[in-house]
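Note that one protein chain of the assembly has been removed; the remaining protein chains are unaltered in position.
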Amino acid sequence: MASFDIAHLTQSLHAVRREWREAHGRSQEPGAREFPSREALATIVDQLKGALFPMRLGPHDLRQESEDIFVAHQLDTALHALLGQIRLELRLGGAHSSLSADAMALDIARAFAEALPQIRRLLDSDVLAAFHGDPAARSVDEVLLCYPGVLAMVHHRLAHQLYLLGQPLLARIVAELAHGQTGIDIHPGAQIGRGFFIDHGTGVVIGETAIIGERVRLYQAVTLGAKRFPTDEQGQLRKGLPRHPVVEDDVVIYAGATILGRVTLGRGAVIGGNVWVTYDVPAGVHVTQAHARERRQPAQEVAA
Amino acid sequence: MASFDIAHLTQSLHAVRREWREAHGRSQEPGAREFPSREALATIVDQLKGALFPMRLGPHDLRQESEDIFVAHQLDTALHALLGQIRLELRLGGAHSSLSADAMALDIARAFAEALPQIRRLLDSDVLAAFHGDPAARSVDEVLLCYPGVLAMVHHRLAHQLYLLGQPLLARIVAELAHGQTGIDIHPGAQIGRGFFIDHGTGVVIGETAIIGERVRLYQAVTLGAKRFPTDEQGQLRKGLPRHPVVEDDVVIYAGATILGRVTLGRGAVIGGNVWVTYDVPAGVHVTQAHARERRQPAQEVAA
Amino acid sequence: MASFDIAHLTQSLHAVRREWREAHGRSQEPGAREFPSREALATIVDQLKGALFPMRLGPHDLRQESEDIFVAHQLDTALHALLGQIRLELRLGGAHSSLSADAMALDIARAFAEALPQIRRLLDSDVLAAFHGDPAARSVDEVLLCYPGVLAMVHHRLAHQLYLLGQPLLARIVAELAHGQTGIDIHPGAQIGRGFFIDHGTGVVIGETAIIGERVRLYQAVTLGAKRFPTDEQGQLRKGLPRHPVVEDDVVIYAGATILGRVTLGRGAVIGGNVWVTYDVPAGVHVTQAHARERRQPAQEVAA
Amino acid sequence: MASFDIAHLTQSLHAVRREWREAHGRSQEPGAREFPSREALATIVDQLKGALFPMRLGPHDLRQESEDIFVAHQLDTALHALLGQIRLELRLGGAHSSLSADAMALDIARAFAEALPQIRRLLDSDVLAAFHGDPAARSVDEVLLCYPGVLAMVHHRLAHQLYLLGQPLLARIVAELAHGQTGIDIHPGAQIGRGFFIDHGTGVVIGETAIIGERVRLYQAVTLGAKRFPTDEQGQLRKGLPRHPVVEDDVVIYAGATILGRVTLGRGAVIGGNVWVTYDVPAGVHVTQAHARERRQPAQEVAA
Amino acid sequence: MASFDIAHLTQSLHAVRREWREAHGRSQEPGAREFPSREALATIVDQLKGALFPMRLGPHDLRQESEDIFVAHQLDTALHALLGQIRLELRLGGAHSSLSADAMALDIARAFAEALPQIRRLLDSDVLAAFHGDPAARSVDEVLLCYPGVLAMVHHRLAHQLYLLGQPLLARIVAELAHGQTGIDIHPGAQIGRGFFIDHGTGVVIGETAIIGERVRLYQAVTLGAKRFPTDEQGQLRKGLPRHPVVEDDVVIYAGATILGRVTLGRGAVIGGNVWVTYDVPAGVHVTQAHARERRQPAQEVAA
Partner (left out) sequence: MASFDIAHLTQSLHAVRREWREAHGRSQEPGAREFPSREALATIVDQLKGALFPMRLGPHDLRQESEDIFVAHQLDTALHALLGQIRLELRLGGAHSSLSADAMALDIARAFAEALPQIRRLLDSDVLAAFHGDPAARSVDEVLLCYPGVLAMVHHRLAHQLYLLGQPLLARIVAELAHGQTGIDIHPGAQIGRGFFIDHGTGVVIGETAIIGERVRLYQAVTLGAKRFPTDEQGQLRKGLPRHPVVEDDVVIYAGATILGRVTLGRGAVIGGNVWVTYDVPAGVHVTQAHARERRQPAQEVAA
């Protein structure tokens, strides 16, 4: 006798899938899976890392004389693969003819490509920030190879570009690849200026409409999230409104601090560890737990 | 001269192993390693994911017409491999003859197989909850592919079934695979109702005897843990007693909140961010930091 | 027409790299990449794990009669590979001739090798601590295979040895490999006594100059960090000074607690969940949130 | 200075490709390579082998209870992949619209699929023939696993079906995969009856229009080739004409024999080692070197 | 509509398998495949090659100081794997209880292991013979790495030992692995003395009962086969009788020569290219095509 009644089990799972598809108007699935692939994007991001930092994140035996040849090949491979993934996301939208989707995909991929030199410049500034921000760092190379905060920013700056170009799903996958590896969860929509540094990083959450200036420094478990006032709403969440903090240049936010809602931390402000902030902080002010406690509002919930 | 004195080093490590084995009464190891394998379970879980969601988590070129054939093959492969792992865990218990262990293993694997359709139904409800709970989600597909909270629940619902069937070690390995990937640490013993959603997720810890109702929503860094009163004990930990919270239907717990001990959060309660709760919360009540602070007990420790 | 103007893009990225190199005095890169490799160290650590715990972390079909042969081969392979990585780190320092760097590398690798039996002994004590510290643990084998806290300690004890031997970059990479997998961030410089156990673990951060005694237990999201008093400094960070806590034997620190600065937690002290401590705690004292709040200093920042 | 002038070299190779394409009217290559793939066909043939002989050429841990599930999955995977390769070959022909090529490809793939049970039957007869024909064979399983002559026939019977269905290029690739592995070169066009056995096999060549009856046995280095009379032709090779031998039932041809042209070896004939035959051999006759020498024609060339 | 009716096709193939099994009394297959594996043996042979010639056929970065450690590990791994394959072949015989088969398998594997040093010595003599026999050879290393004739002898000497120890199926698989790679087909039963060299090699066939002395040299396409006199037999092939040539010391056989039947080539004889020999050749005699033709018997067939 067989160990398992696979045929029956297969039928039961088939029935559950049919239920789901009928409930969601999907009984007509396309022939083949037409969905962006986490594995494909992981490969693309790895290739782009090699193209951006060939002598550090490229193959271990790369020689400087071969850099440009390697970079050209990585770009060529990665951009064509990305083009394919962009097509898949555009088609999911469903409004496009296949032809116009292809043309649009090419425009988007080209715009993404053109942004790469500027992304490298921004990442250089992040690497320097990490090097200067951590007394333990011995070289910029160490920072690029070891620091999870730098890895998260490489992913974020690529993901943000995809987000700006109208590819939120691809952007999200790129961001989650870093989140899984580092415990740092930055929404691709967040706008982050040059010289940004997250130390340690595990548990950091940065929301979609956050705006962060230049030379900002964060430690682990910092949340830049949204406030929610359920009683003020008639059961309807309004989307897309600015709901996360604005952090101006040269701000430092220590570990475990929580900043909620569309508040502004003024230039050079310092937020102490574990502090809870739901109000504007003027430029240059140091907020400690003691200060913070006095200012707390009576009812609040946190979600990024 | 050789670079290393490998023979001497090997002997030293042999001596340390012998010390350990003698100290733990294990000088008679079995001939071969008879222990469940993390790698084997990782493969099994991947195959089960493909069997549960063939067009999303199966091979990228799967076509709908081939779904049932693919599902049958994945099930067949995964269940036989799981059967082997169950045998290993049963033998570790040591009380069984090889023959009865094999029969018992088959019963367990079959019971696990029969639970799969219901597990898929529960996961469908979790996917929907994530889709409705996150204003940024664009499709149920995106949620299934990207959200660490959904990944954690796929692992948990499989791990919980193994736990119920008396395979705590296999269950634990399945849970830790998701913990490593997502930073979400759900004990396989936790009972979780349909439509459960964890947003962001890094740092969430849910203890073994927690009971969670339907449509509950959690944010990052929430702990559903146990209280400990060391002075009340005569040096003896009592195991297996209910020691984690009961969370009723439609509760929302915001980021960083800590709920400790066998307390009950009543239906529809809302726990604010960073709040510390060690008491029952009535249905429908919103707990904020201000409320919470007034209620705090003088001495407590937290462990999940 | 080509989809992408790869030649132009390659030139632009070349220009950015040249900018960077000129700005950092690196226009004369060596011919080939001479930098330790994350992948190489991941392989080395895996081999050392197999050499330390052959019947648990070695190949699944290893038999006890072959243990020593397997261990010898793993050691031989891992130590020669490590020797190569040590050479790369020494050369980065730049002060050494190639010849003396090679001799020095061999000395370091040999010293590392000689420390392995003692590292195994320490790890045995950590495994036992985890087994006794978690009421849910069923066997020491389960602990070794499943617990992220144990994985983090395997990496830490190897990384710490590299740190002591003057290889901070290799040590850092080994530590980050565990950080990525477990969410536990232990600086390789931290001194940790035998029988150390971290439960759950996500979000734990332990700083470079922390000193931890024997039989200490930590839960998730505990920080042993540094305090910063920016107003006390004339813009100059002083490096290498003791700036993280000293934790004496038998201390327990519950989830989310934050201990900052060169303070001492006396033998047997217990720190409650989420407690914030920036002062010495006498031996045997239990610190709760209520106690802690009364003692708080007015201004502080947290960074590990 | 760079080791190689890659740019110059790339240009030179580009120039050679352009010369070739212009000389062959191919300056307008399609965007992507549209050509059947040797690797893809190797995978397909391996999957079909598993589907035909699941307990011998399938995965080593297959159990009989899972045979049909495994076979269904292999067929499903292999036939869809083959469908893709057939489309590529049809498009190379160039006369078809994409739509009609797809429909035609499906018809061909279905016809191929329907032939598989009969192919298995024929291969069973070949396996038996090998078992009975070689005194050293101990079991039919040994024959299926070890004998290059059987491997060549598995490939040939699949390749011949593709040839019959108008896919000469795919058929050729399948045949060459076996040729490379065994040194046996059977043109996919050759018609071969049941119970065919080639012993040793290296150097055997069988031409496109050869017709072989039932229970025929061949040894190594046998050629069933074509004669060529260059002086009889006006510089024009005529294609497709029957030009290779007809070998009737129960014939045996010993090692190194060469049979040329559209001659017939009658039922039960035996051709001795190294014999050269360019004439009909009546049924039952044994041809030896001595006989053969007397019959030789004055001028001949051999090509299969 | 589905592209293929996989269910129907699976049933048809099931029916063909059932036919076959019923026809061969195998309707009761064992649960799992219990048959030696070509892939497993390929791995074992590769490991043994590394153990026999560590600095040439071992890993490219092996250092001499690590040779013994590497060799011990390869032996340990390869011999245990071989033990498993021997068990499978013994069980195929069917006469043994599982217990006695295991004990017998261990005896066989140990005897095989003890023969390895002598096999290495013989192979050294073959390598030297190739080096001295080919004017183009520049070093013994080149010979070991490049010459197909040497590869064939490595396989043969291992296969012959398995054959002597009563494992004809394993021996055959090892031999066929070399046959597929080199086109040289040596039956594992053939007895071959030291210093044997085959140049070029493609098409060489050496039969089961051939006996070859020391320092013999062969070129491509030489057959040492059996004669068959079908009219002398009453339809019954007699097995195991000596039926292949005896080749004494220092014989040279040039390309394409065919030696058939239990004849003896005396010490130092030289057989010219393409010569056909079915009679004893005295020591020291040179046989040319002219001589050979005069001696030919009227009727003969060739099979190895």
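Labels A, B, C, D and E are assigned to the chains in the order they are written; within every chain, residues are numbered from 1.
Please note the rule applied: a contact is a pair of C-beta atoms (placed from the backbone, for glycine too) under 8 Å apart; a residue touches a chain by one contact, two chains touch by 3 or more.
As the structure is a prediction and not an experimental result, all values here were calculated from the model.
Looking at D:46, D:65, D:114 or D:176, the residue that reaches the missing chain in the full complex is D:176.
Which of D:59, D:168 or D:193 touches the hidden chain is settled by the complete complex: it is D:168.
Residues 51-52, 54-56, 58, 60-65, 67-68, 71-72, 75-76, 79-80, 83, 106, 109-110, 113-114, 116-117, 120-121, 124, 135-136, 138-142, 145-148, 181-183, 199-200, 202-203, 219-221, 252, 254-256, 270, 272-274, 286, 288-290 are the ones on chain E that touch the missing chain. Although one chain is not displayed, its contacts with chain A can still be listed: residues 63, 66, 69-70, 72-73, 76, 80. What chain D contributes to its contact with the hidden chain is residues 3-4, 6-7, 9-17, 19-20, 24, 29-33, 35-40, 92, 168-169, 172-173, 176, 179-180, 183, 185, 187, 202-203, 205, 208, 221, 223, 225, 228, 230, 237, 239, 258, 260, 276, 296, 298-304.
One rule holds in what follows: only the chains that are shown with their structure count from here on.
The set of chain C residues that touch two or more partner chains comprises 63, 72, 76, 80, 183, 202-203, 221.
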